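All protein chains but one are shown in place.
Going in written order, the chains are labelled A, B and C, and every chain counts its residues from 1.
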Amino acid sequence: MHADAPAAPAADLSTEAANVYVRPTVWQRLARHWAVRIGGAAMLLLTLVALAAPVLGTVDPTLFDPGSRDLLPGATGEITTLEGESVKHTFLMGSDSFGRDIHSRVLYGTRVSLIVGIACALLAVLLGVVAGLSAGYLRWLDMPLMRVMDGVMAIPGILIAIALVALWKASLLTVIVAIAIPEIPRVTRLVRSLVLSIREEPYVEAAVSLGTPTLKIMFGHILPNTVAPLIVQGTYICASAILTEAILSFLGVGLPTDMPTWGNIMAEGRVQFQQFPHNVFFPGIFLAVTVLAVNILGDGLRDVLDPKMAKRA
Amino acid sequence: MGAVLEIRNLAIALPRGGDRAQAVAGVDLTVERGEIVCLVGESGSGKSVIAHAVMGLSPKELKAVAGEILLEGEDILRASPERLRELRCVRMSMIFQEPMTALNPVMRCGDQIDEVLAMHTALGAAERRERVRRVIEEVHLPDPERMMASYPHQLSGGQRQRIMIAMALIMNPVLLIADEPTTALDVTTQAQILKLIRELQQNHGTGVLFITHDFGVVAEIADRVAVLRLGTLVEMRAKADLLARPQHEYTRMLIGSVPGIEPKRQGGGETAPLVLKAAGLSKVYRSGGFLSARRAVHAAEDVSFEIRRGQTLGIVGESGSGKSTVARCIARLIDPSAGSVSLGSDEIATVSARALRPLRRRVQIVFQDPYRSLNPRRTVGEAIIEGPLNYGMGRAQALARARSLMETVRLDPDALDRYPHQFSGGQRQRICIARALALEPELLIADEAVSALDVSVQAQVLRLFDEIRERMNLAMLFITHDLRVAAQVCDHVAVMSRGRVVEYGATREVFGAPRHEYTRALFAAAPGRGYTFGSPS
Amino acid sequence: MLSFLVKRILATVPVLLIVAVLVFLLLRLTPGDPATIIAGDAASPENVAKIRENLGLSKPLLVQFGIWFGNLMAGDLGESYFFKMKVSTLIGQRIEPTLALSFCTIVIAVLVAVPLGVIAAWKQGGWLDRALMGFSVMGFSVPVFVLGYLLIWLVSLKLALLPVQGYQRIADGFGPFIRHLILPSITLSVIYIALIARVTRAAVQDVLSEDYIRTARAKGLPEVRVLVGHALANAAVPILTVIGIGIALLIGGVVVTESVYGIPGLGRLTVDAVLARDFPTIQGVILFFSFVYVLINLLVDLSYLVFDPRIRY
Partner (left out) sequence: MKRFIRFAALAVAGLGLAAGAWAQGSVLRVVPHSNLSILDPIWTTQYMARNHGYMIYDTLFGTDEKGQIKPQMVDTWEVSPDNRLWTFKLRKGLEFHDGRPVTGEDVIASLTRWGKRDAMGQKLFTFIARMDSPTPDSFRIFLSEACGIMLDALGKPSSNVPFIMPKRVADTPADKQIEDYVGSGPYVFKRDEFKPGDKAVYVKFAKYVPRKEPPSGSTGGKIAHIERVEWNLALRDAQAQVNALVKGEVDIIEQPAFESYAALSKDPNIQIVNSNNLGFQYMVRFNHLHPPFNNPKVRQAAIAAFNQEAFLKAQVGIKEYYKSCPSMFVCGTPYGSTKGSDLIGKSNMKKAQELLKASGYDGTTVVVMKPTDLASITKLPDVAAQLLRQAGFKVDLQSMDWNTLVGRRAKKDAPSAGGWNIFATAWVSPDIWNPLTKAAIGAAGEKSWFGWPTDAEIEKLRDQFAREVDMGKRKGLAEAIQARAFEVGTHAPVGEYFNPSAVRKGVTGVVFGPGNFYWNIKK
């Protein structure tokens, strides 16, 4: 495994070459980590469920039939289609107080939750990277930008989200933006501190003396080295966004209530939680498992991609 | 009376996935009362593993699988955790490499020593305080009361190591394990600490197991020497005998790799064209302001020197002397506060960033830490061609040059598409040199470029630097804290202390007859001066 | 030391200022006309116009901000549209339950989380560590309201141990006061425990790999002393920091928990104000929470002086 074939004459006695620890690639290490495996598999499964929702024994999740309200899991009832015709349907997870099929709503809810989680993470990371790079590299911008970020951070995130969603018209877009905004300062801080520390790395200084232009250093040397911590941060944002969406729905300021989201299903079902726990139970399980999976995945990614680990060769 | 420490046939397993099955195997070693045994080896040889095993401080993954470690006849490997705790500091003590981090930063030094007494004696608070005060005096620290009340960060490196020694010896143990205790210290401080260890060891008749990689230190302090290579003991003999007549070829190689302190190069060449001239170079860091008093730190002050083609100038100094600041000013990684740096006929200290760009290629730099000098996400090929591409060379041509440079630095040209982590430290340093050479600079700066390397690798890289300079007729600026290294490669040296150049001249003259007081102290402190290394027999 | 104190205190001023600007903008730049809301049912257009004039809503934004900020400096947060009283009075009325709940939660969280974190770090990789960290990830994944319902159902209804809802003033007796607080505090503390335990574990783990821990062990100190006297003392700063930062999380949880347990605190007020589009109250509450958050983090920073003698700048 030695890299240098024509070594210096004395090198065969040197013990140094023996110390080269051949590190498996990132992908190998990821594939080997139990948390990444479990979290990743769960996420994959949920994604498949979200995509295949229409063929998993579901009906239109907004359809209802008051005659079939409050059915227990497994019961059979009727549901009225948009054409006004009644069809028989088995309610695998029961029905809610409108007579909507919880099974359908939960599965379609997976879509919404994943979209909210992933979109929030992407949005927050994207904006955070732009702000963080700017603050880390443009000295004049650093101070004012970071003060604004401090200000945003000083406002508890959920309050910003609640206020924004309540003041805008609640829609998928506004909910995503409202949940993402409070996360931006954290990403910005992370990116900025990474930029500041990577900027001091000898390999960046070497690039400077090699005459590499600033922008190229930024995107060629600095940004790629922030990717790993950003992925980790992104997963945590994703998890908390999914949870926040549910909390917003619970408080009554979330996505439109006819939209099938786990938060909405639980908010709708909580009134009769003690009587018909399935209303809260099924979406609750899906929510907890999803957030758990994302968090576990995040922990695994952190273990594998953590910059401290990466520095050791 | 038997040996204080007797290690018999010790084998310690490495966890799976390591580079070998056992960290140490079949090691036999004894330390007699009042004797200093040096355990020498390069990084990864397993010397610290042995030290920790003796203290019973090995991490769980490193399990002793065979042999015994007898402390005055009692087997450490089979002692209960409680018994081990009773033995520590009482019968055996340990001091560490980094006095910086080995002391608890949030606890007063006095309390940290006191903790030992509180643990192992039944003394009252006042008596303990008196004992602590006495031991602090014994390690020659001034103003014991103040030392006791100080936090570690308020002390210098040497003072901290003295506190560590005081802590280790307060219970008068029979065995002291010193794990590279002076490696992190400046050479003058190192000399004082070595002297202190010697003094205390003689006063108390302590047996010392002294771990080091530095043959200079070995020459200073050892009674007997054990050489460790990849976990096995290759040779163990009395110091004089071993240094003069190494038996094992590994020992010979190691000793042969130690740079000699006698200057090798003649200097001269005063007629070659001037490449770099620094005049009155200064760098001042200002801090504070608003509310706190403004402070100005003069990292470099009025530094002047010149380098001609084909010559090497060494800047020598201890940490904080400002030598790296000078290097970075010349590479314009930082902007000097005052003075001029002219590269040929071009002034580079004050030009704008835009005007600087074409000049940058003429000065290249190689850094100390081979692990951080290469972007972990780029292949070495990309690293080497980055410079040429920046200056408009075509990719194919740049790659061709990279291949030939790989040969120049004695690496396999086919390894260009590998990533840095697939190379050892020495190999990476070669890659960094290749990267610097890719721009065909006039001046190559080596900022402590061999300091992080093991001695055998260091010798190879030093040879490489010499070869390159000769072949390419380069001017070199060689920054180092190691006088031996400077003696090997420099035509001229500038000795720096507290930001100023205190002595500047041809290497032979400076080394032969140092004029400045500081230079003299520096030379006096260089370990192992009495021995001549570097001439493989 | 003094200069550190003064500097740190002064540094909060711009943050608070920016928070004020952000909160003002957040609510003024969103669609919806507060005047029509205040005017109530069946108000005449003239009436609405009059209200708008009184509120200064027709003035330029900057002037509006000036007036608003001037009032703010004088301690006047405006008058609630919905509750028809001074927002400051409103906050004053609601502060006690929230304060009590938060304090109780922090006490529970610190008492539980710090020892858990230390033990997990000490037994790193062991089953206890895994169990504790598993619990911590779960804590992050279960929505607060689901947890609240489960606890009420179990503790109050099935076991009949504690009251299901409400708040008793401490002035009305300590017994009822604390009985009403236990369940909400436990509910709220779970996520906080998860957070603190995680950070404690990571911080102590970091410290445990430090050289001075080896020194402490080499002195022959028993593990408890090494862990508490050396490791925990050095991990105090990150732990305190996360307790401070976690306040944001806590505030988010307060909003939900107070709804679940019918506690008339600031969280409940927030939800009421948001649902009623009560701009001044929303502004006031967000400002107040942010102020508290900044203040607590200031205190945390100042406490570093006690825990870390190296901070002297």
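We take it that contacts are C-beta pairs under 8 Å (C-beta built on N, C-alpha and C of every residue); 3 or more make two chains touch, one makes a residue touch a chain.
If you're wondering where the values come from, they're calculated on a predicted model, not measured in any experiment.
Counting contacts over the entire complex, the absent chain touches A, C. For the chain missing from the display, the contacting residue among C:72, C:207, C:269 or C:300 is C:269, taking the whole complex into account.
Only one of A:54, A:144 or A:256 touches the absent chain when the whole complex is considered: A:256. From the options A:99, A:182 or A:220, the residue with contact to the unseen chain in the full assembly is A:99. Seen from subunit A, the chain kept out of the figure touches residues 62-64, 66-67, 69-70, 80, 82-84, 97-99, 166, 169-170, 252-253, 256-258, 270-275. Although one chain is not shown, part of subunit C still touches it, namely residues 32-33, 36-37, 40-43, 47, 82-85, 90, 93-94, 149, 152, 156-157, 160, 163-167, 172-177, 259-264, 268-269, 272, 274-277.
Operating definition for what follows: only the chains that are shown with their structure count from here on.
Chain centres here are Cα means. That of subunit B falls 49 Å from that of subunit C.
If you average the Cα atoms of subunit A and of subunit B, the two centres end up 45 Å apart. Computed centre separation for the pair subunit A/subunit C is 23 angstrom, with centres defined by C-alpha atoms.
For subunit B, no residue reaches two or more other chains under the stated contact definition. Subunit A meets subunit C in the complex at residues 147-148, 150-160, 162-164, 166-169, 239-240, 243, 246-247, 250-253, 266, 270, 273-274, 280, 284, 287-289, 291-292, 295-296, 299.
By the touch criterion given at the top, residues 3, 6-7, 210-212, 214-222, 229-230, 233-234, 236, 307-310, 313 of subunit C touch subunit B in their complex. Residues 1, 3-8, 10-11, 13-23, 201-213, 216, 221, 224-225, 310-311, 313 of subunit A touch subunit B in their complex.
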